[in-house]
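Dropping the structure in here first, questions after.
Shown here: the complex without one of its protein chains, the others still in place.
To keep things simple, chains are lettered A and B as they appear, and every chain counts its residues starting from 1.
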Amino acid sequence: MTALAERVRWAPRLATGPAAGTWIALGLVVLLAAAIVTARGGDYLTQANLLNMLSRTTALGIVAVGQTIAILAGSLDLSVAYLIGLTSLIAAEVMAGDPAMIVPGVLAVLAASALVGLVNGLVITKLQVNAFIATLGVGLVIKGILESRYEGPAGSVPVLFQRLGYDRIGPIPVAVLLMLAVAGAAALFLHRTRAGHHVYAVGGNVEVARLSGVPTTRTTVLAHVICSLCAGVAGLYLASRLGAGAPYVGTDGGYDLESIAAVVLGGTVLAGGRGGVSGTVAGVLLLAVLDNLFDQLVLDAFFKASCAAP
Amino acid sequence: MTLAMAGISKSFLGVGVLHDVDLDVRAGEVHALVGENGAGKSTLLKVLSGVHQPDAGTIAIDGEERTFANPRHAQDAGVAIIHQEFTLLPERTVAQNVFLGREPVRRGLVDTVAMEHATAALLAEIGETGFGPDAVVRRLSVAQQQVVEIVKALATDARIVAMDEPTAALAEHEVALLTDLVRRLTARGIAVLYVSHRMPEIFALADRITVLKDGARVTTLTAAELEPPTLVRLMVGRPLSAYYPPRATEFGDVRLEVRGGTAPAISGIDLTVRAGEVVGVAGLQGAGRTELLRAIFGADPFTAGDVLLDGRPVRLSSPRRAIAAGVAMVTEDRKAEGLALAQSVRENALLVLHAVFRRRARVGAARTRDLLATVGLRSAGEDQEVRFLSGGNQQKVVLAKWLAADPRVLLLDEPTRGIDVGAKAAVHELVREQAEAGMAVLMVCSELPELIGMSDRICVLHEGRLAGELPAGASEEDVMALATGHGVPHVEVPR
Partner (left out) sequence: MRTLRDRVGAAAPVFGVLLLLLVAIAVVNPNFLEPASLLAYLKRAAPLAILAVGQYFVIVSGEFDLSVGSLVTVQVVVAARLIDGDESATVPVIVLLIGLGLLVGLVNGLITTRLHVPSFVTTLGMLLVLSGAVFLWTGGAPRGSLSESFREPGRQGIDIPGFGQVPWSALILIAVAAGAAVLMRSAWGHTLVATGDNDRAAALAGVPVERVRTTAFVLSALAATVAAILLGGFAGVSAQVGEGLEFSAITAVVLGGVVLGGGRGSVLAALAGALVLEALFTLLNLLGVSGALESTVQGVIIIAAVAYAARRAGRRRRPPAVPEPSPQPA
């Protein structure tokens, strides 16, 4: 009865919330893309193409979910791209091809991510450094570590762990399920935990939150820890995809700014306090569809250009 | 639960704001606290809510003496203050706001169902049926948001609720809802301290009334012992002790004329201000005084009606145009709208010239020095950042900024708010000097003695309309009568 009531009350919110516009836009863009590709004689809605888009979305999706929480708290995180590179290396180096080291590798990644999030949060709240500068600075610190210690890909992850990146359950890649799980957990956190409610309050109006007894510093720090943990999970996924750690896998993917773009596209307000994970997922998918369409067109143009040249 | 405040005194910077004030509120009672602006009502509420600590005096709840070092202490003691500015998160639901910081948790998760049920129960208890616990606050009317504030207070188990001008932002029909709500609170045994200066509500609600004047308690009487005219006299009846510069004896031609001025909060305003004249604008909060000034200044332009400057119709659709046409406006909120706080005195004083009269900016630099001397600025120099100045000196910088532009019309919105007595007198002198030099001045001021002391004529607004005009030297009772919509005295306005 309660569950039903919940569902009934949730349905209209999904349809009217800030995320609705993004989902509708996503639908329209998919239709448009399908129309363009079909008109050019391609076949857009093939399972292969859809899955291709989905798995490319995974890493960005996981990062963007974390970014959503940081932004909802009135902050933002520019350090995620470097953190992804770092955690992919930590995973690959700790595992070093040994299946027995998978669990320690994952734990090491999560610990390192949590530490980075903690530093971000404390620099922002205790040193009162603007979040933009704080996370940019922390990102640069990580970048320096990457540059000084690695020239290129390093370490290796065991085949068992690579299955995270490549296996499917039925038609659906495991990694997509991982992303959905992260999104679901984040939604649960935001809507059903006190800390999640406090994230909205701190992002909405920090003074009102303080007067209402919300622990504002702790909330901001927690939001950053969660954001960094998500980046760490994305690093794990990318390590499993690549079979090794790569220092620039995060920056090459542009995960810092693109995750923020996805969050904003998803209807979450940059100033904080309004929005949610559902919109972000739609925002990520929207970017993926556009990217995919773009690629097909570029490929097309490139192909034509090469053909035209004698 | 009963509240007893005894012998409360408080001063700021050596200026006494509260003198030995006694006040008690009993369970199930509405106790109205009335007084003019500046009488000390807000300060008393801030002492009660733990924002300020009294210099002397005691606060006791149920006979037990308490010290409120911060707002949280007061809340824990069962005191809730509903401020004029809301403390709600607009993007969150009613239930989320009501339980913010105290969300009920079951098995580690927020029990949203319990939260909404409890909120629904509270809403039902006070008879609110217009919206539910899952409504988003942003979508509610101001009156409904007021209700949410009250429910938020109730959810903390407040037994003493103090409301600071709760009807200031409400429309007439919403006021009735609120008074109903207050009655239901008292029916639950809650003690209500009700701050207002609106006669109808006070007499509809209050069991007892305490009158505050110049920071001291004048009297506490039961509502039955009082009639509105008596109460008004108790509030305002004081000798004109302050000195105001002598009024003008002769005026020039009409400089500013508004015909049928209409904007969202005002309608059909006709008024004229002559060169050399200081015209006061009176009215209660929400009567449309600030809106009138902002409309003339082009900040929120008139939607209908005409403005004439020196007899010529002008379209003042933005502050920039108004300034170029010779209109200046000192805004009410100095920090938010009047000054660039991180900039120097000189930067602020020259801002209008830099923005609108670029060619005069160089000449202005020299003149600004004279102007700052004229307004009597006391600062560590022109390079000092204005945020370090006192309120009075900040206001002088604002005045210098406008005088630098040589305006024909000067609009003043609460020009002496929050500044000390000496600076007030200086501002009065300056305004009168400028008028004598031929400027037309239109001034809003909530402190009636000051408004009356300064004005050559007073226009009184009531609910967005011009309720009447009074000549120089009108009594406070006359102004209040027009402003409250009680009685229209027939006074000939000499022209």
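Rule of thumb we're sticking to: contacts are C-beta pairs under 8 Å (C-beta built on N, C-alpha and C of every residue); 3 or more make two chains touch, one makes a residue touch a chain.
What you see is a predicted model, and the numbers here were worked out from it, not measured in a lab.
In the complete complex, the hidden chain is touched by one of B:420, B:463 or B:477, namely B:420. Touching the missing chain, out of A:20, A:129 or A:242, is residue A:129. Counting over the whole complex, chain A has residues 78, 123, 127-130, 132-134, 136-145, 147-148, 257-258, 260-261, 264, 270-271, 294, 297-298, 301-302 touching the chain that is not drawn.
With the whole complex as reference, residues 12-13, 15, 17, 35-43, 52, 84, 165, 285, 297, 299, 319-320, 323-324, 329, 331, 336-343, 347, 350-356, 358, 361, 381, 383, 387-388, 390-391, 401, 417-420, 446 of chain B touch the missing chain.
Here, only the chains that are shown with their structure count from here on.
Centre-to-centre separation of chain A and chain B, using mean CA positions: 48 Å.
Residues 71-72, 87-92, 96, 100-103, 105, 108-110, 112-113, 134 of chain B are the ones touching chain A in the complex. Across the complex, chain A meets chain B through its residues 2, 5-6, 9, 188, 191-194, 196-198, 200-201, 204-205, 208-209, 211-214, 273-274.
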